[in-house]
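Got a structure for you, questions after.
A protein chain is absent from this complex, but the other protein chains hold their places.
Residue numbering begins at 1 within each chain, and the chains themselves are lettered A and B in the order written.
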Amino acid sequence: MQNVVTVKEPQSSVNLALGYALFAAAVVGSYAGVLFTPTGIERIFTNHYDFWACLGLALAGWIVRSVGGHKGVIVTMTVLASFIILTLHQPMLLRYLTFAALLFSMGLYGMVQSRNAVRVLLSIELMLNAVNINLIAFSRYVDPVALKGQLFVIFVLTVAAAEAAVGLAVVLAIYRSRQTVDMDKFTLLKW
Amino acid sequence: MFANGDEIFKISRLTLAWLTIIFTIVWMVCWGVGIGLPMLLSQQLGDQANLANEILRAVTPVIAILVFIPINAMFMVLIERRALALWTVRKGPNRVGPDGNLQTAADAVKLLLKEDITPTGADAAMHTFAPILFFAPSIIGAVPLLAAVTNDHPLFHILNLPTGIFYVLAAGALPVVALVMAGWASNNKYSLVGGLRSAAQAISYEIPLVLSLVTVCLMAGTLDLVKIAQQQAGGILNWNLLGGGALVGLNQALGGGGAKALEAAYPMGPVSYICAGLLVCSLIISFWLYLTGACAEINRIPFDLPEAESELVSGYNTEYSGMKFAIFFLAEFTNLFVVASVTTVMFLGGGDNPIPPYILDKIPGIPQMVAAIRDSFFCQTLHIINPETLFATLWVIAKVYGLVIFAILIRATLPRFRIDQLMAFGWKRLIPLSLIVFIIVVFAREFVNIHG
Partner (left out) sequence: MGQDLLPPLLSAPGVETWAFYILTTLSICLAIAVLADRVVIRSGFILIGVFGTISGIFLLLSAQFLALAQIMIYAVGITLMVVIALMLTNPRLEREQAVVYYDESLPPLAKIFASCKRNLSLWVSVLSFVTLYSALIGENHWPLSDQAVSPDAVKVLGEALVTNYSIPFEFSSVLLLAALMGAVMLAKGESKNRDDDNVAIVDEAKKQENNLALQR
């Protein structure tokens, strides 16, 4: 562990490029699902715009990053632009679902990445909200009469409230005994 | 006999004059934007003006609220200081203008001209955003009330929501977050403690508040504010304060329905009468529960611990000055007004006359007066006066400002709670009481035929 040092900001352009490459691969992969639909092949060959646009975004982001742009701004702009590109020509239901998926993955990232235990709870709330959007979108577009989706959202709200109360109480109890809420320090059960 | 008779006279004169000025201005603005201007435009342009007229009608309620809130807050500050002076046997504001009546105008000018300070180490964005988040919900929450208090006037009809009361409650819950935000962003320990206290207090007292309103909604069978207000029409016995519709049968019997109406409304004889009595008691208790919870929610004095000046300098707004402080100040009085309006609509019959129509019609002169107003030039041609709305609005104003003055009387009378007393009172007294009332209402309403 002697070699490990703390630096302010690592050289992460390679990392970022890899990320964009993976994102582009993801867009390509998303076509894999289309391939099995009847008009899938024509769609891939006629609608190239989102693939090329995402690739262009990746390139632009990489260039701006290597010139020295602010990381948060680039990430935000890229996420937003790719979200708009991916949803603009979709039906309304699919837009809501894509937004929910994006929010869910952001919550997932926060949950895994955060070191503060309260921020983990906060990310879980984000994920639950994404699920709620999914349920309400389906109840609006698929089942607007019986509204079963909205019913389930009521239960999700209840469970989320209970979860937040108990989770925060656990965090407070841990803080009282360990004087920290850093997730990396809770290693009592690690072997 | 009246040691301060002329003070009382002065306050009454001030109230009448100010209320006349406020509501004349607000109504003239509303009429100008919503009716007068569209009429003029259609005369000049014909059908081309339809879109513009629709937009004008849609923005009327917002303009009405935006005009109303600042003048109303100025009036309420003045009346509060005067009434406090009366009840604590002091002299109120008496320097600026005649009898000190321009004091709040001078205060407003002073606040607007003051330097706006952001303390060192404060989170500037949050510090600026907190007053906005505190003020905006009180405007938004006042919006669906407009249709309810004006007896569903066509100008304000678009604001009527099917989930009206829930909307008002959701808007009323938001300011708490703003107080915590203001307390944290000020980088001041007193502010932080004030904000946290307000959060704890609001969360505890929101439960009895919401439960008491849920009781009323259970009796009314709807969340729509306009429907709740209209159900209570027809005299004081129909008001939700007295049984939430349990006495409608009695009212009908007195109004000429006789024993048949009694039989229809109370089908089970003595059991129904006992249940009606229980309902009346529970609804009166819920009325007081609502007033208590609302007092705590808007930090009025027996519960104003977040800004207790003997313990925390001024609580969450210690570090605020100038315009931002003025917004906090404005919002507090707007909240008081909103709470009084909610009480009026939910418990005191909205714009309903306390005297039932079967008595009112027998008083000589009143039907003729209503007919004369209805036939007059103002009503028929210019639509300045709408007789249904006019009397409803007058009653609403009387009730709302009566409640405001009652809140001021409480402030002059009661001492402040201690924080542990406050919590114990909320959790050990009010919440069990509201639950008991709720359960009694759930069972008792089965034995009475409510609202016909």
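Keep in mind that, in the parts below, a contact is a pair of C-beta atoms (placed from the backbone, for glycine too) under 8 Å apart; a residue touches a chain by one contact, two chains touch by 3 or more.
Please read all numbers here as calculations on a predicted model, not as lab measurements.
Undergrad: I'm checking contacts with the chain that's been left out. Which of B:V33, B:A142, B:L155 or B:L223 qualifies?
TA: In the complete complex, the chain left out is touched by residue B:L223.
Undergrad: With the full complex in mind, choose from B:Y167, B:Y190 or B:F347 the residue touching the hidden chain.
TA: The single option touching the absent chain is B:Y167.
Undergrad: Identify the residues of subunit B touching the omitted chain, counting contacts across the whole complex.
TA: Touch set of subunit B with respect to the missing chain: 58, 123, 126, 143, 157-163, 166-167, 169-170, 173-174, 176-177, 180-181, 184, 192, 196, 199, 203, 223.
Undergrad: List the residues of subunit A that touch the chain left out of this view.
TA: With respect to the unshown chain, the touching residues of subunit A are 3-10, 12, 14-15, 18-19, 22-23, 26, 29-34, 36-37, 72, 75-76, 79-80, 83-84, 86, 91-99, 101-110, 112-119, 121-123, 125-126, 129, 132-133, 136-148, 150-151, 153-155, 157-166, 168-173, 175-176, 181.
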